[in-house]
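Quick one: the structure is below, questions incoming.
Here the complex is missing one protein chain, while the rest keep their positions.
After this line comes chain A, so read on.
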(Lines give C-alpha, C1' and ligand atoms only; values in the text may rest on other atoms or scores of the structure.)
Protein backbone atom coordinates (compact mmCIF):
# COMPACT_ATOMS: atom_id res chain seq x y z
CA UNK A 1 0.00 0.00 0.00
CA UNK A 2 1.32 3.39 -0.94
CA UNK A 3 -0.35 5.09 2.01
CA UNK A 4 1.53 2.74 4.34
CA UNK A 5 4.81 3.26 2.52
CA UNK A 6 4.45 7.06 2.49
CA UNK A 7 3.10 7.55 5.97
CA UNK A 8 6.19 9.45 7.14
CA UNK A 9 5.95 11.81 4.19
CA UNK A 10 2.26 12.38 4.90
CA UNK A 11 2.96 13.02 8.57
CA UNK A 12 5.42 15.71 7.59
CA UNK A 13 2.77 17.66 5.73
CA UNK A 14 0.31 17.53 8.62
CA UNK A 15 1.41 20.69 10.53
CA UNK A 16 1.31 22.91 7.43
CA UNK A 17 -1.99 21.51 6.21
CA UNK A 18 -3.49 21.89 9.69
CA UNK A 19 -2.43 25.55 9.90
CA UNK A 20 -3.82 26.22 6.43
CA UNK A 21 -7.10 24.50 7.31
CA UNK A 22 -7.50 26.64 10.42
CA UNK A 23 -6.29 30.00 9.15
CA UNK A 24 -7.07 29.82 5.42
CA UNK A 25 -9.89 27.35 4.89
CA UNK A 26 -11.92 27.98 8.04
CA UNK A 27 -12.24 31.71 7.19
CA UNK A 28 -13.83 30.67 3.89
CA UNK A 29 -16.80 29.43 5.91
CA UNK A 30 -16.59 32.68 7.84
CA UNK A 31 -17.56 34.40 4.60
CA UNK A 32 -21.07 33.36 5.58
CA UNK A 33 -21.04 36.39 7.87
CA UNK A 34 -21.38 38.55 4.76
CA UNK A 35 -24.93 37.20 4.43
CA UNK A 36 -25.75 37.64 8.11
CA UNK A 37 -26.22 40.32 10.68
CA UNK A 38 -23.27 38.92 12.55
CA UNK A 39 -23.18 39.31 16.31
CA UNK A 40 -19.82 38.37 17.83
CA UNK A 41 -21.48 37.42 21.11
CA UNK A 42 -23.54 34.58 19.66
CA UNK A 43 -21.24 33.60 16.81
CA UNK A 44 -21.67 32.61 13.20
CA UNK A 45 -23.94 29.61 13.95
CA UNK A 46 -26.67 31.62 15.64
CA UNK A 47 -26.47 34.99 13.93
CA UNK A 48 -29.42 36.05 11.87
CA UNK A 49 -29.38 35.46 8.12
CA UNK A 50 -30.19 38.56 6.11
CA UNK A 51 -29.46 37.43 2.54
CA UNK A 52 -28.06 40.18 0.36
CA UNK A 53 -28.97 43.05 2.70
CA UNK A 54 -25.35 43.91 3.44
CA UNK A 55 -24.59 44.12 -0.26
CA UNK A 56 -27.65 46.27 -0.93
CA UNK A 57 -26.48 48.66 1.77
CA UNK A 58 -22.94 48.54 0.38
CA UNK A 59 -24.04 49.51 -3.10
CA UNK A 60 -25.89 52.52 -1.70
CA UNK A 61 -22.87 53.67 0.31
CA UNK A 62 -21.01 56.58 -1.34
CA UNK A 63 -17.90 55.78 0.75
CA UNK A 64 -17.83 52.32 -0.80
CA UNK A 65 -18.00 53.72 -4.33
CA UNK A 66 -15.27 56.21 -3.43
CA UNK A 67 -12.98 53.47 -2.26
CA UNK A 68 -13.75 51.34 -5.31
CA UNK A 69 -12.97 54.33 -7.54
CA UNK A 70 -9.75 55.03 -5.63
CA UNK A 71 -8.74 51.39 -5.89
CA UNK A 72 -9.16 51.30 -9.65
CA UNK A 73 -7.55 54.70 -10.18
CA UNK A 74 -4.52 54.01 -7.96
CA UNK A 75 -4.08 50.60 -9.45
CA UNK A 76 -4.18 52.04 -12.95
CA UNK A 77 -1.62 54.76 -12.17
CA UNK A 78 0.67 52.16 -10.61
CA UNK A 79 0.32 49.89 -13.60
CA UNK A 80 1.25 52.61 -16.08
CA UNK A 81 4.08 54.20 -14.09
CA UNK A 82 5.47 51.20 -12.23
CA UNK A 83 5.31 48.29 -14.61
CA UNK A 84 7.87 49.35 -17.27
CA UNK A 85 10.54 50.43 -14.76
CA UNK A 86 11.85 47.02 -13.68
CA UNK A 87 11.98 45.94 -17.32
CA UNK A 88 14.06 48.96 -18.32
CA UNK A 89 16.29 48.57 -15.26
CA UNK A 90 16.85 44.91 -16.04
CA UNK A 91 17.76 45.69 -19.65
CA UNK A 92 20.18 48.35 -18.47
CA UNK A 93 21.75 46.18 -15.81
CA UNK A 94 22.12 43.34 -18.27
CA UNK A 95 24.48 45.47 -20.35
CA UNK A 96 26.84 46.02 -17.41
CA UNK A 97 29.81 43.79 -18.12
CA UNK A 98 31.65 43.96 -14.82
CA UNK A 99 30.22 41.32 -12.50
CA UNK A 100 31.40 43.21 -9.44
CA UNK A 101 29.58 46.41 -10.37
CA UNK A 102 26.54 44.40 -11.30
CA UNK A 103 26.44 42.48 -8.05
CA UNK A 104 26.87 45.69 -6.07
CA UNK A 105 23.99 47.42 -7.86
CA UNK A 106 21.78 44.38 -7.45
CA UNK A 107 22.47 44.13 -3.72
CA UNK A 108 21.58 47.79 -3.28
CA UNK A 109 18.38 47.83 -5.33
CA UNK A 110 17.05 44.65 -3.71
CA UNK A 111 17.44 46.13 -0.25
CA UNK A 112 14.29 48.30 0.07
CA UNK A 113 12.14 45.26 -0.71
CA UNK A 114 12.99 44.04 2.78
CA UNK A 115 11.93 47.25 4.49
CA UNK A 116 8.50 47.39 6.08
CA UNK A 117 5.94 49.84 4.78
CA UNK A 118 6.16 51.75 8.03
CA UNK A 119 9.88 52.18 7.55
CA UNK A 120 9.56 53.08 3.86
CA UNK A 121 6.96 55.72 4.56
CA UNK A 122 8.98 57.08 7.46
CA UNK A 123 11.94 57.47 5.12
CA UNK A 124 9.75 59.28 2.58
CA UNK A 125 8.38 61.44 5.37
CA UNK A 126 11.91 62.42 6.37
CA UNK A 127 12.93 63.19 2.81
CA UNK A 128 9.78 64.79 1.33
CA UNK A 129 7.48 65.54 4.28
CA UNK A 130 6.64 68.91 5.81
CA UNK A 131 9.66 68.80 8.13
CA UNK A 132 11.74 66.74 5.75
CA UNK A 133 14.94 67.28 3.82
CA UNK A 134 13.36 68.81 0.71
CA UNK A 135 11.48 71.45 2.67
CA UNK A 136 14.46 72.02 4.90
CA UNK A 137 16.37 72.95 1.76
CA UNK A 138 13.53 75.07 0.35
CA UNK A 139 13.18 76.97 3.61
CA UNK A 140 16.86 77.69 3.91
CA UNK A 141 16.81 79.12 0.41
CA UNK A 142 13.72 81.23 1.10
CA UNK A 143 11.47 79.30 -1.22
CA UNK A 144 7.92 78.27 -0.50
CA UNK A 145 7.60 74.85 1.06
CA UNK A 146 5.79 71.95 -0.46
CA UNK A 147 4.29 69.14 1.59
CA UNK A 148 3.98 66.19 -0.71
CA UNK A 149 3.10 63.71 2.01
CA UNK A 150 -0.30 65.22 2.89
CA UNK A 151 -1.53 66.35 -0.50
CA UNK A 152 -4.57 64.31 -1.58
CA UNK A 153 -4.27 65.47 -5.19
CA UNK A 154 -0.83 64.00 -5.76
CA UNK A 155 -1.39 60.97 -3.55
CA UNK A 156 -1.46 58.57 -6.51
CA UNK A 157 1.95 59.76 -7.67
CA UNK A 158 3.32 59.63 -4.13
CA UNK A 159 2.26 56.04 -3.50
CA UNK A 160 3.50 54.99 -6.91
CA UNK A 161 6.84 56.63 -6.12
CA UNK A 162 6.99 54.71 -2.86
CA UNK A 163 6.12 51.45 -4.58
CA UNK A 164 8.80 52.06 -7.19
CA UNK A 165 11.39 52.88 -4.53
CA UNK A 166 10.55 49.79 -2.49
CA UNK A 167 9.80 47.15 -5.12
CA UNK A 168 11.18 48.11 -8.53
CA UNK A 169 14.64 46.78 -7.70
CA UNK A 170 13.25 43.47 -6.54
CA UNK A 171 11.04 43.32 -9.60
CA UNK A 172 14.04 43.10 -11.92
CA UNK A 173 14.90 39.59 -10.71
CA UNK A 174 12.41 37.80 -12.93
CA UNK A 175 13.35 39.88 -15.94
CA UNK A 176 17.06 39.29 -15.36
CA UNK A 177 16.32 35.58 -15.21
CA UNK A 178 14.45 35.81 -18.49
CA UNK A 179 17.35 37.73 -20.05
CA UNK A 180 19.84 35.17 -18.83
CA UNK A 181 17.75 32.47 -20.45
CA UNK A 182 18.10 33.90 -23.94
CA UNK A 183 20.52 31.90 -26.00
CA UNK A 184 23.60 34.06 -26.70
CA UNK A 185 24.16 32.34 -30.06
CA UNK A 186 21.08 34.17 -31.33
CA UNK A 187 22.82 37.47 -30.65
CA UNK A 188 25.98 36.32 -32.31
CA UNK A 189 24.12 35.15 -35.39
CA UNK A 190 22.16 38.41 -35.58
CA UNK A 191 25.34 40.45 -35.23
CA UNK A 192 26.95 38.43 -38.00
CA UNK A 193 23.93 39.24 -40.18
CA UNK A 194 24.55 42.92 -39.52
CA UNK A 195 21.87 43.65 -36.92
CA UNK A 196 22.86 46.56 -34.68
CA UNK A 197 22.38 46.95 -30.95
CA UNK A 198 18.79 48.24 -31.15
CA UNK A 199 17.68 45.75 -33.77
CA UNK A 200 19.01 42.92 -31.63
CA UNK A 201 17.06 44.26 -28.66
CA UNK A 202 13.90 44.50 -30.73
CA UNK A 203 14.14 41.15 -32.47
CA UNK A 204 15.82 38.97 -29.87
CA UNK A 205 15.75 40.46 -26.38
CA UNK A 206 12.15 41.63 -26.25
CA UNK A 207 10.67 38.48 -27.81
CA UNK A 208 12.80 36.52 -25.34
CA UNK A 209 11.25 38.39 -22.41
CA UNK A 210 7.75 38.35 -23.80
CA UNK A 211 6.52 35.33 -21.84
CA UNK A 212 7.66 36.73 -18.50
CA UNK A 213 6.32 40.20 -19.27
CA UNK A 214 2.89 38.81 -20.10
CA UNK A 215 2.94 36.63 -16.99
CA UNK A 216 3.81 39.58 -14.75
CA UNK A 217 1.12 41.64 -16.40
CA UNK A 218 -1.47 38.92 -15.78
CA UNK A 219 -0.50 38.71 -12.12
CA UNK A 220 -0.61 42.48 -11.83
CA UNK A 221 -4.09 42.66 -13.35
CA UNK A 222 -5.28 39.86 -11.12
CA UNK A 223 -4.09 41.81 -8.09
CA UNK A 224 -5.50 45.10 -9.36
CA UNK A 225 -7.91 45.38 -6.44
CA UNK A 226 -5.24 44.67 -3.83
CA UNK A 227 -3.17 47.82 -4.19
CA UNK A 228 -0.93 48.45 -1.17
CA UNK A 229 -3.12 47.82 1.85
CA UNK A 230 -0.51 48.49 4.55
CA UNK A 231 0.91 51.39 2.58
CA UNK A 232 -2.44 53.17 2.50
CA UNK A 233 -3.37 52.24 6.04
CA UNK A 234 -0.32 54.10 7.34
CA UNK A 235 -0.95 57.21 5.25
CA UNK A 236 -4.73 57.34 5.38
CA UNK A 237 -4.91 59.82 8.25
CA UNK A 238 -2.42 62.20 6.68
CA UNK A 239 -4.11 62.57 3.29
CA UNK A 240 -7.71 61.92 4.28
CA UNK A 241 -9.86 58.88 3.67
CA UNK A 242 -11.63 60.24 0.60
CA UNK A 243 -8.49 59.82 -1.50
CA UNK A 244 -6.62 57.13 0.46
CA UNK A 245 -9.37 54.61 1.13
CA UNK A 246 -9.20 51.51 -1.04
CA UNK A 247 -11.38 48.40 -0.79
CA UNK A 248 -9.09 46.75 1.77
CA UNK A 249 -8.93 49.74 4.08
CA UNK A 250 -12.68 50.24 3.65
CA UNK A 251 -13.28 46.71 4.82
CA UNK A 252 -10.96 47.26 7.79
CA UNK A 253 -12.29 50.64 8.93
CA UNK A 254 -15.99 50.01 8.35
CA UNK A 255 -15.80 46.41 9.45
CA UNK A 256 -13.41 45.91 12.32
CA UNK A 257 -12.94 49.28 13.95
CA UNK A 258 -16.71 49.82 14.11
CA UNK A 259 -17.52 46.16 14.95
CA UNK A 260 -19.70 46.03 11.86
CA UNK A 261 -18.18 42.69 10.84
CA UNK A 262 -20.80 41.60 8.33
CA UNK A 263 -20.51 44.85 6.43
CA UNK A 264 -16.73 44.58 6.17
CA UNK A 265 -16.94 40.92 5.20
CA UNK A 266 -19.40 41.77 2.43
CA UNK A 267 -16.98 44.39 1.07
CA UNK A 268 -14.16 41.83 1.28
CA UNK A 269 -16.19 39.19 -0.52
CA UNK A 270 -17.09 41.65 -3.26
CA UNK A 271 -13.39 42.34 -3.73
CA UNK A 272 -12.46 38.62 -3.83
CA UNK A 273 -15.08 37.77 -6.42
CA UNK A 274 -14.06 40.62 -8.73
CA UNK A 275 -10.39 39.70 -8.25
CA UNK A 276 -11.01 36.10 -9.27
CA UNK A 277 -12.84 37.32 -12.35
CA UNK A 278 -9.91 39.61 -13.14
CA UNK A 279 -7.38 36.78 -12.84
CA UNK A 280 -9.53 34.61 -15.06
CA UNK A 281 -10.00 37.40 -17.60
CA UNK A 282 -6.33 38.39 -17.64
CA UNK A 283 -5.41 34.78 -18.17
CA UNK A 284 -7.78 34.51 -21.13
CA UNK A 285 -6.06 37.60 -22.50
CA UNK A 286 -2.66 35.95 -22.09
CA UNK A 287 -3.91 32.91 -23.99
CA UNK A 288 -5.11 35.21 -26.73
CA UNK A 289 -1.55 36.49 -26.98
CA UNK A 290 -0.38 32.92 -27.35
CA UNK A 291 1.26 32.81 -23.94
CA UNK A 292 0.73 30.41 -21.05
CA UNK A 293 -0.35 32.93 -18.42
CA UNK A 294 -0.91 31.40 -15.02
CA UNK A 295 -1.99 28.04 -16.30
CA UNK A 296 -2.08 26.52 -19.71
CA UNK A 297 -5.16 26.18 -21.80
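Note that a contact is a pair of C-beta atoms (placed from the backbone, for glycine too) under 8 Å apart; a residue touches a chain by one contact, two chains touch by 3 or more; residues count from 1.
Just so we're on the same page, contacts and distances are computed from a predicted model.
Name of the non-displayed chain as stated in its UniProt record, restricted to "TonB-dependent receptor", "histidine kinase", "Carbohydrate ABC transporter permease" or "Urea carboxylase-associated family protein": "Carbohydrate ABC transporter permease".
The residue from A:71, A:125 or A:243 that touches the chain not shown here is A:125. By the touch rule set out above, chain A reaches the unshown chain at residues 2-3, 5-6, 8-13, 15-17, 19-20, 22-31, 33, 38, 40, 43-44, 89, 92-99, 103-119, 121-123, 125-127, 131-133, 136, 139-140, 165, 169-170, 173-174, 177-178, 180-184, 187-188, 191-192, 196-197, 211-212, 215, 219, 223, 229-230, 233-234, 237, 248, 251-252, 255-256, 261, 264-265, 268-269, 271-272, 276, 279, 292, 294-296.
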